[in-house]
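Note that this complex is displayed minus one protein chain, with the remaining chains in position.
Moving on to chain A:
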Amino acid sequence: MKFTHLLGAAALSFGAVFSGAAFAADITGAGATFPAPVYQAWAVAYKEKSGTGLNYQSIGSGAGQTQIFNRTVDFGASDAPVAAEKLEAQKLLQFPAVIGSVVAIVNLDGVSANQIKLTGPIIADIYLGKITKWNDPKIVEVNKGSQLPDLSIVPVYRSDGSGTTYVFATYLSTVSPEWKSSVGAATSVQWPAGAGGKGNEGVAGTVKNTKGAIGYVEYIYASSNSLITTELQNKAGKFVSPTVPSFQAAAANADWAGAKNFAASMIDTPGDTTWPITSATFILLPKEPKSGTQAAEVIKFFDWAFKDGGAIAEKLHYIPLPEDVANRVREAWKTEVKADGKPVWTH
């Protein structure tokens, strides 16, 4: 009896110490690793401005979903959109926070960035193990003028489950019927060929170690490490380099109005300058939060991020949401997130 009292008292004082130190209004989030750098950068800037801190744990989309399903955090974050019926069952609002792109990287002697041109079907055939040499006629055909070696292609993929793989595999499913029927798309898939590296750094390292390797990483990772990226053919048939304007074109050309739960596809969207492998990363917010004030703080944070966080996002090579998409998200906050029947945020 006494012991439980003692424990209770200890827990109370512990709690008091912690809440006192961390200020009551701090918000907590957990999930996707891909947007973690920008969430953390936003958190620092936002804390300076508003005094409200964000404690974001980048533990992976799956684990982030578990945490928000159990309501142990204020918001969850997921790279792949969550199925509509699951959102319904868990009473969650899903909205995009920031946009990122996936690029292909290669290791070939004497090849500079964006010198090699590739098409979606070629990449799909490489990862299916059907194109095995760099001087395959299909690759030579789109790379007239470049000298391609008689070298085995080693496809490298993410061995850990990741939103990056989900986006990349979705792209391959879109451009290659054979990929769609034999492999498909998910956060990890059964790769018919190649070797896996853990995380962006694992893929980049394996590509760097292996002559003739090809891999895929998030653009932020490729650009901050000066990796050898390739050009890619988009839906309009044009070859484009992975640059911020080409990602923005993808975001602008996506069908946001017709998308349910903001899960608009930015894979292989039309437009001459569009980069074909682009996707949003999502936030999951309870529609009937336990604490209305906490939910309002989360919304305030993302409202600020949409308004003033664009420069920080771009500096880290993410694409901020287009203005009209941000306004759609604000509308959803107003109408869908309610505590005791009243909207928690009304700006």
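List of remarks:
Everything that follows uses one rule, which is that contacts are C-beta pairs under 8 Å (C-beta built on N, C-alpha and C of every residue); 3 or more make two chains touch, one makes a residue touch a chain; residues count from 1.
Just so it is clear, contacts and distances are computed from a predicted model.
Between the listed names "Phosphate transport system permease protein", "NADH-quinone oxidoreductase subunit L", "Cytochrome c1" or "Dihydroorotase", the UniProt record for the complex's undisplayed chain reads "Phosphate transport system permease protein". Across A:Asn135, A:Ser152 or A:Asn327, the residue that sits in touch with the chain not pictured is A:Ser152.
When you scan A:Val189, A:Ile214, A:Ala249 or A:Ala280 for touch with the missing chain, the hit is A:Val189. Along chain A, the points of touch with the absent chain fall at residues 33, 59-63, 65-66, 69, 152, 154, 159-163, 169, 183-191, 194-198, 202, 205-206, 209-210.
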